[in-house]
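All protein chains but one are shown at their positions in the complex.
Going by the order they are written in, the chains are A and B; count residues from 1 in each one.
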Amino acid sequence: MVKVDGSGGDSSLIQVRDLDKKYRRGGEEIHVLQGLNLDVSQGEFVAFMGPSGSGKTTLLNLLGGLDVPTRGSITVAGDEITHMSASKLTDWRARHVGFIFQMYNLIPVLTAYQNVELPLLLTKLSKSERRAHVEAALSIVGLADRMDHFPRQLSGGQEQRVTIARAVVSDPTFLLCDEPTGDLDRKSADEVMTLIEELVARHHKTVLMVTHDPLVASRAQTILHLEKGVLVEGGKSPQVVTAGGAS
Amino acid sequence: MRFTRIIWANLLRKKVRLLLTIGSFAIALLLFSFLGVVRGAFLLNSDIASASRLIVINRTSIINLIPLSHADKIRRIPGVATVTHYNWFGGIYQEEKNVFPQFVIDPENQRQVYPELVVPEDQWQAFLKDRQGAISGAKTAERFHWKIGDRIPIKTSLYGGGSWEFNLVGIYHGKRPQDDETQFWFQWDNFEERIPQPIKGQIGWIILRVNNPDDAPRIAKAIDDEFANSPNETKTETESTWVANWVKQFGNIQFLIVTIGSVVFFTLLLVTGNTMAISVRERTSELAVFKAIGYSDLFILFFVLAESLAIALIGGVCGMLLAKLIIPAMAKNLINLLPNLRLTTATLVYGLITAILVGILSGLLPGLSAMRLRVVNALRRV
Partner (left out) sequence: MASDFYSLQITWFKVVVFLFGLTILIVLLAPVLGSVPVSYNFRSIRARWTSTIVAILGIAGTVGVFVAMLSLARGFRATLVASGSPGNALVMRAGSSSEMMGGITLDSIRVIQDKPGIARDATGAPLLTQDVVGVIPVPLRTTGTDANVQVRGVSPNVLQVRTFVKIAQGRMFNAGLTELVVGRNASKSYAGLDLGRVINFAGGRWTVVGIFDAGGSSFDSEIWCDSKILNQVLQRPPNIFQSATVRLTSPSDFQTFKDAVVSDPQLNVDVSREVDYYAKQSTTMTTLITVLGGIVATIMAFGAIFGALNTMYSAVAERGREIATMRALGFSSWNVTLSFLFEALMISLLGGVIGCLAVLRLNGVTTNTMNFQTFSNVAFAFKISVDLLSWGIFFALVMGILGGLLPAIRAAVSPIAVTLREL
């Protein structure tokens, strides 16, 4: 269940109430999010769309604990993250969030295996336990045979799949994707989206995704538009999809 | 350590740069070691001097002699254990540039006063028996390839002139690494016999051993009082003081060395700091990803410091190896100019500590800026 009017109740995994975000740019104060509400249940796949500068990435950053709102609250799996200290937020991120950015995801000097292992190094797992998790994650994305390759030896689509493996390896509460297919060609983009759909369908992951590409957005179960600082439901009707396409 | 692979992978990112930075550390350490060695040579590794030994010279001038009878008078002062005397000979062996200290010694009391300069018993007995016998320190013997049994001719224009010939019957070694092994000794009786009448019966300086080092000031004063207002007034000091004052005459070598050392230290800091800063700047987005994943700010600082420290350690150790290789060879070539160049472990350790300090400091600023990096800014799309 996905709601944007603040009426979600306590059963939602992610609960956002009255979110405000202002920041300064070049002397001007920009009020990008204005009293935004959101409820997302476990297992949902939501796409956020909106024109450039509408605050989609800002929203994602706030949800992921990478930024702090001016006002309002964000609760994930019962934890209220808006007033957490920086170090607690870091710990929280490690345990609850999997990030997939448009680019710069992988560390070029580490192999695919080592990249996927990165989140696990923060845990108390032993080397063999970590190995088990990494191999499992790489199998899910279909790149188990490439685990000793360096990012420069992988194609763009393969790099993103390794990123996805890293995002899921520590079994986070939800995944945040910011233009995951932004730099990829049609075919690789398709591979990546299929994978994400699988993660939702078969592994019951909760995915929140920002994209400007309507074809990519259409792979999600729910499309929300960011307009005038709040979220508006868009459904899957072709009209709305086309109207919200330019970004 | 589970993070070593990441740190190592980052270091190897740009191999040429890594090698050059390690090289800079190695060179700096080599320089620090060299400076330390030169300092040691000029300070005469002052730890050879003892507080239980006193040196007595002529108050008027160090080159003036004192009568042998002074030694007997000093023996009678309470608290004095043993008294011996030295004359400086200063002759020429083969060529003028072959400089080494030649002394006329008093065999009877030498070993009690300088127990740390050791001669094998059979060689010492041979020395006592042979009036023309001589004993050389191991370093000088090695320098001129002398063997026991060699006949050593030394020319002088003083003491009646001529060529003095000695039989090398012994070689002495110092007990500790810092002891002077360059001296050449021969007998007082030999000397006294050969020199012209007018200058007989005079010694260059007296060295005595006291029973208790705390007594040294009292005894020094007693000696100088004894000969005050006589034609040959004395000046008595502990050996440590004497050596320290001697060294001060070489001008502010200490200051010069510290200045050069500081210039090098700061330059190294600057160069390495800059390299680390460039390296961190190149990786802003990667560091942002680390933070996004959940690595704490402190962790990022740790990463950067670990890298700079690793470079410093590797470079430092390479530098130490270089120093161990090059400096002894240098010392051999410089023996005519500066005989006491010796690489001590202390010098190497100080150098390494300095390198580590630079490693930490050079990584600090870049590390702090990396720590404060905001993920949202670093990953902002173009």
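To be clear about the criterion, contacts are C-beta pairs under 8 Å (C-beta built on N, C-alpha and C of every residue); 3 or more make two chains touch, one makes a residue touch a chain.
None of these values were measured; they are calculated from a predicted model.
Counted over the whole complex, the shown chains touched by the missing one are B. Checked against the hidden chain, the listed residues B:30, B:203 or B:343 yield one contact partner: B:30. Interface note for the absent chain: among B:6, B:268 or B:304, the touching residue is B:268.
Although one chain is not displayed, its contacts with chain B can still be listed: residues 14, 16-17, 20-21, 23-24, 27-28, 30-31, 34-35, 38, 60-64, 90, 92, 96-97, 99, 155-158, 161, 198, 231-233, 235, 244-245, 248-252, 260, 263-264, 266-268, 270-271, 274-275, 277-278, 330, 333-338.
Here is the rule we use: only the chains that are shown with their structure count from here on.
Each chain gets one centre point, the mean of its Cα atoms, and the points for chain A and chain B are 65 Å apart.
Residues of chain A touching chain B in their complex: 57, 61, 64, 66-67, 86-87, 90-91, 93-95, 97, 99, 101-102, 104-105, 107-110, 114, 118-119, 121-122, 127, 166, 179. The residues of chain B lying in touch with chain A in their complex are 2-3, 5-6, 9-10, 12-13, 285-286, 288-297, 375-376, 379, 381.
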